[in-house]
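With one protein chain removed, the remaining protein chains of the complex are shown where they sit.
For chain A:
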Amino acid sequence: MDNILEVKDLKINFGTFAGDVQAVRGVSFNLRKGETLAIVGETGSGKSVTTKAIMGLLDSNAKIASGSIMFAGEDLLKANAHEMAAINGNNIAEIIQDPMTSLDPTMTIGKQVSEPLRIHKSMSKEKAIARTKEVLALVGIQNAEARMKDYPHQFSGGQRQRIVIAMALVNYPKILIADEPTTALDVTIQAQILDLMTELQQKIDTSIIFITHDLGVVAGMADRVAVMYAGKIIEVGTVDEIFYDPKHPYTWGLINSMPTLDTKAKRLYAIPGTPPDLLDPPKGDAFAPRNEYALKIDTEMAPPFFPITATHSAATWLLHPDAPQVTPPPEIVRRQEVYQEMVDKGLDQPNNPEVKLNTPATD
């Protein structure tokens, strides 16, 4: 598959009174045509900042220290505000977390949804209205023609998120950035919105960067997963590789802290400690202080990426040939066994329905 977006060694600092906060510390990833890449990580791991950089929407105190974001042969980090405005909403679009605040309360939704058409396509008014109606119907707004004259407060939260999706997709963008699009919605609506996104992705053939901290959502939506911690990607792989054969202790911790139907423990696992201070990030592996599997070298030198398969790699010294063999937590071992069985049976194809039996939020 072709890469539609290539992010290389992206470093972003935020100037504060206390000094520079290194929010993103060398992130590289590729987004392939038509795929859904999930970026997971806890709050403050730099996932939203990374996508803000793609759209050129960083706050004014952000400084891009290094890196490149290649889209259609052009480095987006070098594009000026006008060039960015021509790409945003046309080729790259975004959905954000809270549908209650992401629509302008004083503008009819018909106007808001058609705005990207008016900005980017020199479309006649009738044509724009027709297209808007069509897209609103596509995202499941009933009686779209009449409702285009309504204001955001006349819609429910789920409907509003559908409208935001319509607004993002009205120009059939090549890339859709979904920054926790279901976090503010209740679970049944969540499932509907996720289904809608999957359906629309196939219809208009777009690539999605899906940012979330909800692993259940990731399992149902993503083709590939990148795990971020303290401003770095620490493991990347297909959804099966990440969920069934994770290699980084942080990914172990994440998966371990997600309850499944088989979870027997009385107390849910939580990763001990807190993320590091990014004003003064540790010199070695940022996860080392919270990592029970940490090696001595982890505190001295940040680990490079070790490839595991063609699609799977992780930044942990545990993968170094000289590293001691460790046994992952029991839940991970169990998953690895299940996965091994599937690989043996040749069932390890992406999007295999059997693999996702215990994914709560998508059913």
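Definition applied: contacts are C-beta pairs under 8 Å (C-beta built on N, C-alpha and C of every residue); 3 or more make two chains touch, one makes a residue touch a chain; residues count from 1.
One rule holds for everything that comes next: contacts and distances are computed from a predicted model.
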(request) Assuming one chain is omitted from the figure, identify its UniProt name from "Cytochrome c oxidase subunit 2", "Oligopeptide ABC transporter permease", "Vitamin K-dependent gamma-carboxylase-like protein" or "NADH-quinone oxidoreductase subunit M". (result) "Oligopeptide ABC transporter permease"
(request) Have a look at A:Tyr151, A:Tyr172 or A:Phe305 and name the one touching the chain we're not showing. (result) A:Tyr151
(request) Can you work out which residue in A:Leu5, A:Ala62, A:Leu77 or A:Ala93 touches the chain that's missing from view? (result) A:Ala93
(message) For a quick check of understanding: of A:Thr36, A:Ser102 or A:Asn256, which residue touches the chain that isn't displayed?
(response) A:Ser102
(message) Applying the definition given at the start, please give the residues of chain A touching the unseen chain.
(response) 55, 57, 81-82, 85-90, 93-94, 96-98, 101-108, 115-116, 119-120, 151, 153-156, 164, 167-168
